[in-house]
Structures are given as structure tokens and as C-alpha cells.
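Only one structure is covered here, and it is reproduced in the block below.
Here the complex is missing a single protein chain, while all its other protein chains stay put.
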Amino acid sequence: MRGLFIGRFQPLHLGHVAIMETALSEVDELVVGIGSAESSYTPTDPFSAGERMEMLLGCAMEYGWGGRLIPVPVRDVNRYSIWVDHVVSLVPKFDRVFSNNPLTSSLFRNAGFEVCSTKMVDRKHFSGTAIRDHMRTGGEWRRYVPRSTAELIEHHRWIERMTDIWDGDQ
Amino acid sequence: MRGLFIGRFQPLHLGHVAIMETALSEVDELVVGIGSAESSYTPTDPFSAGERMEMLLGCAMEYGWGGRLIPVPVRDVNRYSIWVDHVVSLVPKFDRVFSNNPLTSSLFRNAGFEVCSTKMVDRKHFSGTAIRDHMRTGGEWRRYVPRSTAELIEHHRWIERMTDIWDGDQ
Amino acid sequence: MRGLFIGRFQPLHLGHVAIMETALSEVDELVVGIGSAESSYTPTDPFSAGERMEMLLGCAMEYGWGGRLIPVPVRDVNRYSIWVDHVVSLVPKFDRVFSNNPLTSSLFRNAGFEVCSTKMVDRKHFSGTAIRDHMRTGGEWRRYVPRSTAELIEHHRWIERMTDIWDGDQ
Amino acid sequence: MRGLFIGRFQPLHLGHVAIMETALSEVDELVVGIGSAESSYTPTDPFSAGERMEMLLGCAMEYGWGGRLIPVPVRDVNRYSIWVDHVVSLVPKFDRVFSNNPLTSSLFRNAGFEVCSTKMVDRKHFSGTAIRDHMRTGGEWRRYVPRSTAELIEHHRWIERMTDIWDGDQ
Amino acid sequence: MRGLFIGRFQPLHLGHVAIMETALSEVDELVVGIGSAESSYTPTDPFSAGERMEMLLGCAMEYGWGGRLIPVPVRDVNRYSIWVDHVVSLVPKFDRVFSNNPLTSSLFRNAGFEVCSTKMVDRKHFSGTAIRDHMRTGGEWRRYVPRSTAELIEHHRWIERMTDIWDGDQ
Partner (left out) sequence: MRGLFIGRFQPLHLGHVAIMETALSEVDELVVGIGSAESSYTPTDPFSAGERMEMLLGCAMEYGWGGRLIPVPVRDVNRYSIWVDHVVSLVPKFDRVFSNNPLTSSLFRNAGFEVCSTKMVDRKHFSGTAIRDHMRTGGEWRRYVPRSTAELIEHHRWIERMTDIWDGDQ
């Protein structure tokens, strides 16, 4: 049995990990849609789809999910009326959708899919926006992301790139 | 070490398998770009990216490549001048490109990548065009594709869909 | 003689009706461009072009405008320099433009069209933004839209959908 | 009850009229999707969506279909996997699809719609390609199109424009 | 007084030079639109817009047209109905159009521009298609292009790139 979970992963954080862990206790494989796949180098989307895929592959290794996680870049189409068909055409067949977004849930449910509404624990801290803020201000972003993700960010010096983006955005 | 191999996989066939096998003898993981990802339901591109991803996942299972194959849909941009950057932004970092297309080889080589030119054995038989022709005319397509791919095609009755496409295309 | 009037109709309201009524007193037929046609399921554009076309067809019935109203979806191109040609290529020939937007008026006037600047009465109440706010807060939205539109909204439970959109947007 | 029929109408011809006549004997209103809406001034698509809408409005008048025909421009998206949702989002709700294209029939049927496969009588003569050929060679194109369409073509001197297109295309 | 001339310049050849020479005898400055600007690395469009701009700048130098030639890349929009406005929005104001394409002439003339129909001498030899064929087959392409263009092609080894494209296209 296969599940689907979609996120932007800017960056991958422990809130996502908790949802994926729950999902993997219910399905054999989890397709992970990397949303806004073609955005990168912007204040809200600093990482490319390929970089976010590296975060997910590293995380699967770290948490022992081996080949059970299937990450797939999904670009935005900015037309919700075709969103479900767009996703369906890009990823392998799935049986159940895990989502904490009411609109996504509703669109997939209307299209006939089984949807499990997931709750993200402590949204205030485990949010991409909050974590990117910590990154900008030198805060404690490491505690909110998987260890493997922190290592990637440090190894590639992505904080430096983010600083360039913020400065250019002023 | 990671390699990159790009194909259209309409459908996945044993020519692709031979290349991937060679590549996997040289690298630890192989990113497999699924080209023309947003095309489907046409005579030359009958299968969606998601369906082709299922072929690749089934093939990895059949050949015991476990988590070493990383399939990624890559949509066409129809601008070769940005093609390398487009691919690079969508897939995890790779060190070597496997390609039997002179233009692809040349574009990646100019961009500073190491390129291994692969030879496809017996291109006459192991070609998507030839195999789709066998499918249309009731020929022996099964002998040219992995067993797992043949099973997918039969299970989902994809030949029937292809017939609708051919009829609509006349 | 044919006129042209363009709006977003999110939703159709009595301010639009007043303009169309005036226009129909001057022209035989009125082409009604449904702007931002490909937007839907967003907080500012909850309804699809097809749904807005249903509002306009219902309204034409309710007000006895029979076959005199010709609704046509017009997608955004986000390039004002080609906007007039874009509209002209999609709708049947028209002789006069009805518009209360200075930029639209100016673009069509520069392109050689006769433009009637219409005044929307009481813009504060008869505005899509204000009416969508009433919908969100359980306010009196029904008094600002045609009866036929109100019936459509209730019959299809579109307020529920809008709630999903607002929640997903937070 | 509403039906849907999609064509390119380059130009509208008596084969289309026969199908629309059949459809209108079964449904109250017929939504007529004008396919490839954004193409025009090419050898295979000489007429703009707006011009083709005029042909359809003229034809509805000529055949006494009054307000029962609802023409809607539908641009190509070149992705069959999202085609049904694309159409659905642009046109008013419909209950039945009339189509003589196996792929269109199959896509709408898979999406849960009732599909009536229509037969076009004498496809050899009543085809856009054949009629455009008559136009180019000074042949008897008038006998294959509604009288109202022939008048539009002559009134607007569209054959002259087609000659420019053919010459420019050489 | 400014003129406009649009070509694809794949590559720039002496047929173009003759037209530009005529045009420059009538106008002070000539805007040269580089059509299909975003195409490159294909059999029919081997050179990028930037490379074609270099050919034009070199040619202006060679022929002593100094600052009188103003090359501007113009990407295809594939919608002739908006073509004139698209071009107009991208280039400096011009008073006269030089064109040997009947459709282009007709579109600009309908939009109110003065159009000079130019004749290309000896279209059989002075055509991009013919010259690219000479390049592929080792023929005498040099005699049909300006000396400065031949030098660019040789200096950048563009024939080698074209060979890669042709091989990859088989």
C-alpha cells in the first residue's frame, strides 16, 4: 500500500518527519511530493528541488526508512482546478493521501481519494517560516531539523547563500 | 558516487536496463531522469511520468537494485541553452553522466561534467519506437521489456489505452 | 451592435448587473469577458470560470436578457502590452467597450475602440472583496448578489469550499 | 440537461452541424468547446477563437437554436492527463459528452462522465482539412459549411487572409 | 526615421545583408528583430540569440553601419493574433517595416504600419535551410555569409556543435 504526502520542505524539519513516521506506520511506501519544485534562491524557497531531494534521501537513511520513501519533485501549476490530475500524472499510483491542509484534503477527497488529515504538532516551532527566520538571525535552527539535514546545510554552506538572497531582496 | 542517466522510457526496455546495469557497476546510486515528464496519452509518449516511475521502481525490484535507483521526472523546457541547469536544479547532486546522445553529452561536458558515452546494443530492436510498433500491431513487444514492465502493462491494460490514442490520432 | 464588458465576477454581484443593464440599453448584445479565467480555489478567486459562467447564464435568465449576454472566459496574460489583442482574439467582434477601470479604458481607447466609462454605484458595498468578506464572516452577502447567483452558491455549497480555502491559506 | 461537444471549427462545417443537431435532440443546452482557442493565422488554424465563436453564433441563429448553444473557447494545454479537469474548469456544468474521438471519449469516460460516441457522416468531405484545401484551390468549399458561415467568410474576406498565411508558410 | 526588419538569422547570410542595406538607404536606424530568440541547439535553430546578435554586431562593423543597426532578441509567442503588439512592446519605436513574408506584412499593415515588401534575391541559395545543409555536408557555406559571420562560426567551432546536434537528432 502506498501513501502520498506533499510538502515544500524549505527546509525539511522534524514536523515533516513526525508526519512521515506516522504515515509509514500505515503504508508500505510513501511518495513524498516536493512542492514548488521549480522555485529556489528566493527568501521563502531557498533550496532547489534537487537539494530538497537530498535532504529527504538523507533523512530516509538516518531514520532507517530505506527504499520506502519515494521523493518526487512537483512543480506548481497555480491552477487548483487541475492540481489533483497534475500530481497524479507525475507520481506512482498511491492509495491514501496524508495532508494537514484543508484545501488539499478537500481537492483530493472530491477526486475520490482517501485522505488522512494529519496534525502537525507544535506548528509554531516546526514551520519552515520560523526555521528560516532562525537561520537568518543566527538562531537555533539545528534543533528543528533532522541531523542529516543540518549536516547538508552546513556542508554546502547554504546559510551563506541564504544571506545573499536576503541581502538581494532588500 | 552518483551517476545520472536520462531517458524517455516509453516504455522502459532492456536497452535501458543494460545501460543502467553498466552504470550501477561504476556508481553507488543512479539518478534516472524521466524525460518529457509532462507528456502522456500521445502516440509517441503513451505513458505518464508516474507510470514510467512505476516501471522503473518495478525494474529496480526485479533486478535487485533496491534503493540504488532514484527516478526523477524531468519536464521538457525546449530550450537546450538552459537544459543542464534545469536538470541540475531538479535532481540530487551527481558526479558522472551516462548518455548515448551526442548533444546531451556535449552540453553536460561543456558545463564541466564527466560524461561516459554509452553504447546501446542493437538499437534497431531495443528502441521505444520499435517496441510501440510491436504493441500496435500485436507483435512480440514482451521480449524487449523487463518482466516487471510487461506485467504492469498487462495489469493496467495499457495496450487498450494505446489503441484509443492511435485511433484518435488518425 | 455589440458591446464588451470585462469583470472577474468573484462572485457576480448587483454592481455588475447595473452596468450590464446600462450597457444592454445601448447595444443589442453584450460580450461579457470573465477575467482571470484560469484562477479558482483561491481566497480572492474562489470560483472557476465555468462556475462564473453559470452565474452569468442564470442572471441572464433571471433578468430576461435571453440570448443577449455572451459570456467568454478570458485568461490573464499578465502583459498589458498585449492585453487588447488577447481579448480581441478570443471574443466575437464588438463595437464599444464598457469599463470603469482607467487603465482598461485607456488601453482600448489607444487601440482605437470607443470606450464608455461606467460608474459603479456604491463601490464600497458592491465589491467582490466586500462580498467575499461577508461570506467568510457569515454576513449578509445575499443582498448584494442576484437571486440566481445566491441560489447557485447555496445549491453547490460553495461557502463550505471557501472555508476550506481560507483555512488552507492561513 | 446540458451536453458538451468539442471541436476546432476551422471552419465550422455541416459535419459539426449534424452532430450538434443530434446532440440538441437529446439535451436542452449544448456547451460547444472551441478547441485550440489561442491558435489562429496558421495554415491549419486560420481563424481566431472569436471568429469561430461568430460562426457558431451565426449558425445557432440560422438553425433556430437560439440560446441553446453555449460556445466557449478552450485553449490547448498539451497535457492529456489534465485535459478533462481543464475543460471542466472552463465551461458550465454538463451531464453528457458528445465525441467522435476515441481518446477524448476514453478520457471523459474514465473521469466518470457519460459519453455518446457520435459518428460523423462522410468524414472524407466534411473535414476541416478537406474544406481548407478547397479554399486554397478555389474549390467548392461553400457547399460544406452553413450559409451563415459562408457569409462571414466572404464578408470578412478571410480567403485573402488565408492566402497570405499559405504564402508566408512556404 | 527608424525601420524594423525581422529574421531568424540561422545563420545571418548575404540575403539578409542585401535587405538591410536597402533598408538603411531609406531609414536612419534599423531595428533588427532576432526571431525565435529562445531557440538554439536544434537542427533548424543551431545558434542562440546572443550568438546571432554577435553575428549582427560583427556585420554592422564589417559593413560600416556603426550604431545604425539595433539588434533585439524577440521570442516566439506562437499566437499571431498578438504578434504585432508583442514585437512593438520589445523594440524601440519604428516608422516602417521591411518584410518579405506576406503574413508578417499583412499583420503589420492591418495594425496601421507602413510596410515595404522586400524581395530576397536568389532565395534558393540565400536561405538558412540551404546554408545549414552546406554546413552539414561540408559544402561551400562561406560564400553565402558575411566574412565576419564566417569568422565567428570558425572561431567558435560552431560546425562541430552542429554535428553533435544532427547526430543527436537522428
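Each chain gets a letter, A, B, C, D and E, in the order it is written, and its residues are counted from 1.
Note that in this section a residue touches a chain if its C-beta (ideal position, glycine included) is under 8 Å from a C-beta of that chain, and two chains touch if they have at least 3 such contacts.
Note that the coordinates shown come from a computational prediction; the quantities given were computed from them, not determined experimentally.
Engineer: Please identify which of the visible chains the hidden chain touches across the whole complex.
Structural biologist: For the complete complex, the undisplayed chain touches A, B, C, E.
Engineer: Of the residues A:Ser40, A:Thr118 or A:Thr149, which one touches the chain left out of the display?
Structural biologist: A:Ser40
Engineer: With the missing chain put back, which residues of chain B would touch it? List them for me.
Structural biologist: 79, 81-82, 84-86, 88-89
Engineer: Please output the residues of chain A touching the missing chain, sorted low to high.
Structural biologist: Residues touching the hidden chain, for chain A, are 38-42, 48, 161, 163-165, 167-169.
Engineer: List the chain C residues touching the unshown chain?
Structural biologist: 79-81, 101-107
Simple rule for what comes next: only the chains that are shown with their structure count from here on.
Engineer: When the centre of a chain is set as the mean of its C-alpha atoms, what distance in Å lies between chain B and chain D?
Structural biologist: 37
Engineer: Identify all positions of chain C at which a residue touches two or more other chains, and write them in rising order.
Structural biologist: Each of 38, 40, 48, 88-89 in chain C touches at least two other chains.
Engineer: Per the touch rule above, enumerate the chain pairs that touch, sorted by label.
Structural biologist: Every touching chain pair, ordered by label, is A-B, A-C, A-D, B-D, B-E, C-D, C-E, D-E.
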